[in-house]
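In what follows, a single structure is set out as structure tokens and then discussed.
Every protein chain but one is kept in place in this view of the complex.
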Amino acid sequence: MNELLGHVNYWIVIFLMMMGLYMVIASSNLIKKLIGISVFQASVFILYITFGKITEGSPPIITDNADVYSNPLPHVLILTAIVVGVATTSVGLALIVRIQEAYGSMDEDDIHDMNDNDDFNIKSRSKI
Amino acid sequence: MMINSMLSDICLLLGGIFTLTGAIGLLRLPDFYSRLHAASVTESLAAPLLIIGVMLDTGFTLDSAKLILIIVVMVIVNPTITHALCRAAAHGGITPKMQSESTQKNKLQTETEFSSKEPK
Amino acid sequence: MIAAAIVALLITLALTLIRAFLGPNIYDQILAVNSFGTKTVLLIVVGGHALGWFSYVDIALMYALVNFVGTLAVMRFFEQYKPQGEEK
Partner (left out) sequence: MIENLELLIDVCLLFFLLLIVFVAIKTTNLFVATMLFGIFSFVTALLFLDLDAVDVAFTEAAVGAGFTTVLMLSALRLTGAFENVKHRHSILGLFIVVLTGAALIYGVADFPNMGDANAPVHVHVASEYIQLTQEKIDIPNVVTAVLASFRGYDTFGETVVIFSAGVAVLLLLGMGHVEPKHEPEKNLVLWVVVKPFIALILIFGLYVQFHGDFGAGGGFQAGVIFASGFILYSLVFGESYARKVVPSSILPRFAALGVLIYGLTGLVSLLSDKTFLDYSALSSNPVSGQHMGILLVESGVGLAVFSTVLLIFYSFSGVNHNE
């Protein structure tokens, strides 16, 4: 029982991670792919924070009435990773907006079809 | 001190009951506008009750001032959101269930819907 | 008693989430999402008090503000999207 409860966080995090991965593979829409990547990212964050947790520990802010503190290092790494993650997401969204402007579609399959079609290539090049 | 903790318990209990009622209403009521009512039960009644319950238990510190600020924020923000959402829905062409057809037929309709539409 | 309130809030969150998934139209879903945010704030206040989370009040205040901004953004962009959809 103890073993089960101690590992349940890891298992659910792996489920989440795999759902994010499936979202990237299975949806052809680019924005949904980006959401899938963000879900994957968030599951990694949860995994790191789970490592840092100590039972009966308090947050790593020094007070008089606590002597066991959770590990501050994963917190620092994830704090900056979240902000960097949103910065990269915004660059990805900007790329998607440009793709939509050039091709008129955000669907990966449609874009591949258009790329195979020579007529479109000429048209889009002249447009860009 | 005794009275404080008793009052706090009562507030927390009432708040818990009201949040649950609101959520059940949000799930079971037949159309959008009535669900809006159910949701506002939580937001304007249960939220202050729960926060006051916590405040009575902590005693008066700097945190109490911030908790009062949270109550003020919630009491102002949530009706505003409800108003804006209601307006958007009315502009978006959502009609209340009762107005669409004659009252009697509608009464029957909602009753059958209530019995047939079990939450999953 | 505070444990009972926490359990009630968790059940409430689950029920609200179901409405957010089912919601026959988008307005129901926006309502459920906003309501979910409000209940999260309550869970932070009650849970933070019961479990002794550090500076939970600051975080609860920020959640309330962020929830407001988020819901306004959702409504604003949804309202503006509609006329374009009808043109097509």
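Read from first to last, the chains carry the letters A, B and C; within each, the first residue is number 1.
Just so it is clear, a residue touches a chain if its C-beta (ideal position, glycine included) is under 8 Å from a C-beta of that chain, and two chains touch if they have at least 3 such contacts.
It should be emphasised that the depicted structure is a prediction, and the values quoted were computed from it without experimental measurement.
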Omitted chain touches shown chains A, B, C
Contact footprint on subunit A, counting only the chain that is left out: 2-3, 5-23, 25-29, 31-32, 34-35, 38-39, 42, 45-46, 49-63, 68-76, 78-80, 82-84, 86-91, 93-98, 100-101, 105-107, 109
Considering the entire assembly, which residues of subunit B contact the chain that has been omitted? 73, 76-77, 80, 83-84, 87
On subunit C, residues whose C-beta touches the chain left out of the figure: 3, 6-7, 10, 13-14, 17, 20-21, 26, 29-30, 33, 36-37, 40, 43-44, 47-48, 50-56, 58-59, 61-63, 65-70, 72-74, 76-81, 84-85
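By our rule, only the chains that are shown with their structure count from here on.
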Cα-centroid distance, subunit A relative to subunit C, in whole angstrom: 21
So, in whole Å, the Cα centroid of subunit B is separated from that of subunit C by 12
Junction residues of subunit A, two or more chains touched: none
Show which residues of subunit C lie in contact with subunit A when the two form their complex. 52-55
Of all residues in subunit B, which touch subunit C in the complex? 8-9, 12-13, 15-17, 19-20, 22-24, 26-27, 32, 35-36, 39, 42-43, 46-47, 50-51, 53-54, 57-58, 63, 66-67, 69-70, 73-74, 77-78, 81, 84-85, 88-89, 91-92, 94, 119-120
Would you mind writing out the residues of subunit C in touch with subunit B in their complex? 1-2, 4-5, 8-9, 11-12, 15-16, 18-19, 22, 25, 27-28, 30-32, 34-35, 38-39, 41-42, 45-46, 49, 57-58, 60-61, 64-65, 67-68, 71-72, 75, 78-79, 82
